[in-house]
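Only one protein chain is missing; all other protein chains are in place.
Letters are used for the chains, namely A, B and C, taken in the order the chains are written, and counting of residues starts over at 1 for each.
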Amino acid sequence: MVKVGIVGGTGYTGAELLRLLVGHPNANVTVITSRSEKGVPVAQLYPNLRGLVDLAFSEPDIDSLSGCDLVFFATPHGVAQNTVPAILATGTKVIDLSADFRIRDIAIWEHWYGQAHGAADLVPRAVYGLPEYNRKAIQDADLVACPGCYPTSVQLGLMPLLQAGCIDPTDLIANSASGVSGAGRQASIANLHTEVSDSFKAYAASGHRHLPEIEQGLSDMAGMDVNLTFVPHLLPINRGIHSTIYANLTDTAVDVQALFEQCYADEPFVDVLPAGSHPETRSVRGSNYCRIAVHRPGNGNKVVVLVVEDNLTKGASGQAIQCMNLMFQLPETAGLSMPGMVP
Amino acid sequence: MVKVGIVGGTGYTGAELLRLLVGHPNANVTVITSRSEKGVPVAQLYPNLRGLVDLAFSEPDIDSLSGCDLVFFATPHGVAQNTVPAILATGTKVIDLSADFRIRDIAIWEHWYGQAHGAADLVPRAVYGLPEYNRKAIQDADLVACPGCYPTSVQLGLMPLLQAGCIDPTDLIANSASGVSGAGRQASIANLHTEVSDSFKAYAASGHRHLPEIEQGLSDMAGMDVNLTFVPHLLPINRGIHSTIYANLTDTAVDVQALFEQCYADEPFVDVLPAGSHPETRSVRGSNYCRIAVHRPGNGNKVVVLVVEDNLTKGASGQAIQCMNLMFQLPETAGLSMPGMVP
Amino acid sequence: MVKVGIVGGTGYTGAELLRLLVGHPNANVTVITSRSEKGVPVAQLYPNLRGLVDLAFSEPDIDSLSGCDLVFFATPHGVAQNTVPAILATGTKVIDLSADFRIRDIAIWEHWYGQAHGAADLVPRAVYGLPEYNRKAIQDADLVACPGCYPTSVQLGLMPLLQAGCIDPTDLIANSASGVSGAGRQASIANLHTEVSDSFKAYAASGHRHLPEIEQGLSDMAGMDVNLTFVPHLLPINRGIHSTIYANLTDTAVDVQALFEQCYADEPFVDVLPAGSHPETRSVRGSNYCRIAVHRPGNGNKVVVLVVEDNLTKGASGQAIQCMNLMFQLPETAGLSMPGMVP
Partner (left out) sequence: MVKVGIVGGTGYTGAELLRLLVGHPNANVTVITSRSEKGVPVAQLYPNLRGLVDLAFSEPDIDSLSGCDLVFFATPHGVAQNTVPAILATGTKVIDLSADFRIRDIAIWEHWYGQAHGAADLVPRAVYGLPEYNRKAIQDADLVACPGCYPTSVQLGLMPLLQAGCIDPTDLIANSASGVSGAGRQASIANLHTEVSDSFKAYAASGHRHLPEIEQGLSDMAGMDVNLTFVPHLLPINRGIHSTIYANLTDTAVDVQALFEQCYADEPFVDVLPAGSHPETRSVRGSNYCRIAVHRPGNGNKVVVLVVEDNLTKGASGQAIQCMNLMFQLPETAGLSMPGMVP
């Protein structure tokens, strides 16, 4: 059994790690930390875990964390970089769900996250935790930077096309929409039920933190710099990301349906739907699947890719566990085979 | 492995059986029937099951069903009674999720369901599938009548009080609210998103089909006839039942909190919350738990019991699987230990 | 034109006053105050009012408020009592939407609201603003205490029965449910979309601040002390209150349907539905109507009253404007005739 620690367990990605690890056959959570809730039983904050999780939150502490085989950081951006070096030094592996180790260009990270980076020397050591692109490197990693929720959906939606070289990488559009849980569990007026329910809006249309992460990943896939217009929107649901991606085919002879099916034929968590389909976010609610459909309206040169995932699962905690499975030579699907909850 | 058949698999309780049985370590679904969707892959109707369920719907057929160890009926009321006799005759066990075998008084059944009963002679053989009340009988049964969703919540909320004899059984009130999935998956105007979302209402305030079922169960528990006022309401959510139950204490010295805790101390799926709590339906969303809190406002003689369950899980398909586990000497919690999905 | 001031205009009852007064033919908002948003245009905070409201928030100030004919207080409990005396002294009338002047027994107020009352001598002068019970007194008042949202629904649901003397006033139950806007517009975790959407729960089952207000009103109607069990619930919608009220008939010969119809025959905003109906909260969404249905399940001695209102309209700002219309000899329905928004 992999002994697991979770730092920052009060937020939604922490709670999702717990929900998923409760049913994992090869891992046990032994430590979960929260400064603000120190001493409080986890199941008091999350009554859905009553009878299933007996732990209480403890103060973060290198000694207890280094007793784990693996520590997940489910902390706000800027926190993990302060503690990860000390934990790695003890031989404990780390998966960081925050943005701290995702972006290779430190200047870009510091620009978008508005602070100096506290562990820039570790960034080259971090492996970007997108199994469909980076599986082998993840298997050998001791520090994994788990991708953001939007970036996962956009990269999985464009990877087959970019790798095949059949679209113009300089004119990509990702029109994405996320459930509210992406904003985390913090007191705010902006995310009250009264403010976001029964409504829909774009936000950060002029620039969002996930843009440089997505462009870095897409550029890796394309083997050249890409240019993406990324507009996120806020859905009045809790879980789910839907990305509608537009690109211009440079080779209109390509069979895009076959391309996607071949690219993901062996992937356990990427499901290419039959031609003509439209994936629904609910089909992946609470599950680690990503579902994709690809269209060519009017059989023209515009390709439209539809991607859904659960932002807390494949977009965060599920993907982190998928990486853990790879890092510890467990079956990649261990603990992750539950279907989406419908209805 | 228990070989399982499902009759009427296109509705929500059928889909929920599949969702739960996908992860069950000791059972396999080998047949699933639907006249209207004959030949259609299950995963076409329910894309959340893609990659996890390979079956297609088949025409109901005694031969194939009798090859199963157990058949679940997830059919509308009035259907199971026509086929169950033939299946039982082959030695295959049956769990009926409809109302066909729940009510012992045939006249009452025929009054509320508006048709003649087609298998009245089997009704005495049917065991009412509420494990917390009927565990031993279920273990020995070959025909189980799985309780209704509202009846489960109201009976679990009143059982400790009725068995202790500390309330007046002639003046009980259950003010219940259900998610929309309780209405099933049929084309209708009344259950369109545009008709039920962003709204709330009572319905059937003058009398609901579940009333006689609940009163029968409560009378069994009380050892005398009870009188219940039952008012159901429709919640603008998909899953979840919340029952707010009012009763008058005849013995105000009783410690109701302790009474509930003792009654359910050994129950794997009934969770009595600490004094002062208020259970949320989301804490049991997608799970088989029932959570209960008990209050005495102003420390008076009125006891208020708050009960939540997922109407599709503990209120239907999860409870049916719990009964299956009992009937086949499996661990009672097999396949049912997932926590509620929060958020 | 009545010159209107609003103190505390950033919350939802303030915004609702503005929304309704925009269309009022006989009133103009001339001042709206908010310490925190001083100088900010109202339409910046509430873009739905762009093009319709040109005011900016100003600091509360007796001079500018006393230039109004009427000042609405849409402030948190405990605020109005500090300023109302000075405003009344200038001859300007006041309608307070908070609880400050609702409860005649100062000790009870101080107990439930956890502070000393700052203007106890004004409480006897305040008229309780429930037009259906207090119309004449409101017409002559210069200080009106606008009823709470839950209290409005419960009092309107029980008034015909209590005034007719046909129920036992010592055993009343109000099972109520409110939309989230009742919790106001303040940063909190508890009311995030992720915490309250797709869920349902009771709260304050052991005692809620509105209980003494409701009992005071019901006792006035009954001419004797009443005893009420009141359990509020939180609905995953923004607007709407639904109260399901249970009482025991002492006179089973009474025609309860006729009783309600006669009681409210001349009321412009109380609509008694035909026998057998179930009101929906959406039928009053955004409107000042209260809709009521009355049932006697099984024709027994239990009477069940179903009441819906919009908590921000008839439960707060709409009722306040109805009171204003009465105080200024305007048509009672002026500015309030819009239907509920369906769907």
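Things worth noting here:
Just so it is clear, a contact is a pair of C-beta atoms (placed from the backbone, for glycine too) under 8 Å apart; a residue touches a chain by one contact, two chains touch by 3 or more.
Here the structure is a predicted model, which means the values were calculated and not measured.
Touching the missing chain, out of B:60, B:131, B:236 or B:339, is residue B:236. Note that of C:31, C:49, C:154 or C:211, the residue touching the chain absent from this view is C:49. Here the missing chain is touched by one residue of B:44, B:191 or B:219, and it is B:191. Considering the complete assembly, subunit A touches the hidden chain via residues 173, 175, 177, 194-195, 198-203, 205-207, 229-231, 233, 235-238, 240, 242, 244, 246, 276, 278-282, 285, 293, 295-298, 300, 302, 304, 306, 308, 343. Where subunit B meets the missing chain, the touching residues are 12, 180-181, 183, 185-189, 191-198, 236-238. Panel shows subunit C; residues 12, 15, 19, 22-23, 46-52, 181, 198, 238-239, 271, 273, 277, 279-280, 282-287, 289, 291, 337-343 of it touch the chain omitted from the view.
Operating definition for what follows: only the chains that are shown with their structure count from here on.
Relative to subunit C, the most remote chain by averaged C-alpha coordinates is A. Subunit A and subunit B, compared by their mean Cα positions, are separated by 36 Å. Each of the following residues of subunit C touches two or more other chains: 194-195, 198, 236-238.
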